[in-house]
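Removed from the display is one protein chain of the complex; every other protein chain stays in position.
Presenting chain A:
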């Protein structure tokens, strides 16, 4: 077990504090070109994904990547999250996992 390098699960609100860090970001794909995609964060904010390794095949996806600036993530990999994903519940989870229970998930 190695918990030295956690990858925080973040929403739009946390991106500005995570510049240069590797994060997990779940969002809804709104449009995509070659190597670049626009996603809506769970709270509805817009985020740009750079360097997409392959096309997003479903509406929802989880991107693992490094935060470039408060609205941009440089992708390392992504997992398609299907067509049925509850963003409201996930947004509530993000509030808990980055708020009162942050110490369970990352430092």
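Here, contacts are C-beta pairs under 8 Å (C-beta built on N, C-alpha and C of every residue); 3 or more make two chains touch, one makes a residue touch a chain; residues count from 1.
Please note the rule applied: contacts and distances are computed from a predicted model.
This complex has a chain not shown, and the name its UniProt record holds, of "Methyltransferase small domain-containing protein", "Flap endonuclease 1", "Geranylgeranyl transferase type-2 subunit beta" or "Replication factor A2", is "Replication factor A2". Listed by residue number, the positions of chain A touching the unshown chain are 1-9, 24, 60, 62, 77, 79, 81-82, 84-86, 88-90, 92-93, 95-97, 99-101, 103-106.
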